[in-house]
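Omission of a single protein chain aside, the complex is shown with its protein chains in their original locations.
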Amino acid sequence: MSAHVEGQLPHEPEKATLEGRNKVLGFWLFLGGETVLFGTLFSAFLALRHQVLDGPPAHELFSLPLVAIATALLLTSSLTSVFATQALHRHDNKKLITWLIVTVLLGLGFLCLEIYEFYHYVKEGHGFTTSAFSSSFYTLVGFHGAHVALGIVWISLLIGQLAKKGLTVVTAPKAYVAGLYWHFIDVVWVFIFTVVYLMGKVV
Amino acid sequence: MNRWQFVKRLAPLLALMVLVLSACGRSDLSTLNPQGPVAQEQFGLMKLAISIMLIVIVVVFAISFYVIIRFRRRPGDKTIPKQVEGSHKLEIIWTVIPIIMLIILGVPTVQSVFNLAKDYTKDPDAVKVIVTSHQYWWEFEYPELGIKTAQELIIPTGKTISIEAKSADVLHSFWIPSLAGKIDTNPGANVNTMYFSAPKEGVYLGKCAELCGPSHGLMDFKVKSVDESSFDRWTAALQEPVALPSDPAVKEAFVSKCLTCHAVGDQGGPAFPNLTGIGSRQTVGGILVNTDDPKYSNEGSTEENLHRWIKDPQAVKPGNQMPKVDLTEQELDGIAKYLSDLTLDYQQ
């Protein structure tokens, strides 16, 4: 298993072994659980979002341009992760690594914007403990941000592995599920953008 | 062994019959002995459900016993029974019959849900009461009459009582088993409503039915149903000025150490149970029952109970908010005596 030569990889290397198939299926199921996790976080946020107490209300707080840039970064990173998966299916390890690097950089950009955004909100008087709205906001968006951060660390390690070990039936499933994961956090962000930011702007 | 099993399985059913046929518990406490229309309606639904469920139990038990006895394996029996895959006819039967039974139960359930959700808060004929639960006591406010009392809900017989229930701290649940099922008291602005009435005069036991802390089990209250003229006299008496203790030393202690939190008449603080008329209440602290003929360790005369409570409230109701007040023995005696004489004369 350790010494596959380029060209000998099967068509879909991530599903070539039972371990690979298990990993992909298990990961899909894990994302199912993650959906419930974020669903619950969204429900809690929706239940509490009008409880602003003394803090600034959502429509005064949120600055859409900043969030729009963050959204654009994350959506683009989703596209680049598709390119990475395509490269994986073409068995092109170099392209795969390149696209993963781009994905990670875009993710980092998103994360920096989010950190700046949080910092800015805290200065505006919207701290974690200000109100039920703020607590549920930071928890929901923060859980997502933590997922992005974790994804960045994970994919970075993966890039190192791909560079060192090459594309094999062991590394391919890892790269494939990392792509799934990245799409998932992108989809979650689309919901956050709609439910938290756009609906927050509607007074 | 099987005969043994048979008798033992039957025992619960027999016990049930005995219980149903004999007394259904205290008429001031049991849900099986309803004393008002709301509890009556709930009891009706319970009876319907129990009847349907007894049918199910009898059928299942009968088949179980038959099967267990009839199809036992004899020692050394090596025969292989016929391997049956299933039976569509039977499977349809035991799918459809339960559905019919559930419809029989479901329709009155839904009717009753809506019936019990009727809103009497705007009804001019109903007596409105705002119930506020505290760790571990009950506050009853009559907003239309402008009066507040604690631990003992006095209601006029036959009138619909419209309850708005809320909590001042944690969740509690307001339950008078013999008059009406419970409703949770939620904190914040989340007010629940319910209603009930008591056609007969009497005293009914109320309980807290949601875990609220160490003394959850001791958070009892009473509902006292009195005729309408007595009720009017009670509301009037509650608003009359109350004389403070005549002994100056007791008065001084009472004002400086009790009225900081409690109120009598128009004096004192509102945050804790109002003591006006405490001498005529059924209990002290909800659980020390006032009686001239004490039988149990939680019973005594009003004065004894007050004395016991004030001396060490934490020993009676662990975790409650009332501290052990620093009083001399004379002050304690005087205050207990004074409070036990603080009666409202409203019943004929």
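The first chain written gets the first letter, and so on, giving A and B; residue counts start at 1 in each chain.
As a convention for this text, a residue touches a chain if its C-beta (ideal position, glycine included) is under 8 Å from a C-beta of that chain, and two chains touch if they have at least 3 such contacts.
As a working rule, contacts and distances are computed from a predicted model.
Q: Look at the options "3-methyl-2-oxobutanoate dehydrogenase (2-methylpropanoyl-transferring)", "Branched-chain amino acid ABC transporter permease", "Fe-S cluster assembly ATPase SufC" or "Cytochrome c oxidase subunit 1" and return the one that UniProt uses as the protein name of the missing chain.
A: The correct option from "3-methyl-2-oxobutanoate dehydrogenase (2-methylpropanoyl-transferring)", "Branched-chain amino acid ABC transporter permease", "Fe-S cluster assembly ATPase SufC" or "Cytochrome c oxidase subunit 1" is "Cytochrome c oxidase subunit 1", the UniProt name of the unshown chain.
Q: Return the single residue from A:A44, A:L75, A:L108 or A:V195 that touches the missing chain.
A: Here the residue in touch with the unshown chain is A:A44.
Q: Based on the whole complex, identify which of B:G106, B:G146, B:P270 or B:P323 touches the chain you can't see.
A: Considering all chains, including the one not shown, the answer is B:G106.
Q: So one chain is hidden, and I want to know which residue out of B:I63, B:A236 or B:A249 touches that hidden chain in the complete assembly.
A: Checking the options B:I63, B:A236 or B:A249, the one contacting the hidden chain is B:I63.
Q: Hey, which subunit B residues sit against the chain that's not shown?
A: Contact residues on subunit B toward the absent chain are 8-9, 12, 15, 19, 24-26, 29-32, 39, 41-43, 45-46, 49-50, 52-53, 56-57, 60-61, 63-64, 67-68, 71-73, 77, 79-87, 90-91, 94-95, 98-99, 102, 105-106, 109-110, 112-117, 135, 169-171, 173, 175, 177-178, 180-184, 186-190, 192-193, 205, 207-218, 220, 287, 289, 295-298, 318-319.
Q: When the complex is taken as a whole, what residues of subunit A touch the one chain not shown?
A: 1-2, 18, 21-22, 25-26, 29-30, 32-34, 36-37, 40-41, 43-44, 47-48, 51-53, 128-136, 139, 157, 161, 165, 170, 174
Convention: only the chains that are shown with their structure count from here on.
Q: Between subunit A and subunit B, what is the separation of their C-alpha centroids in Å?
A: 52
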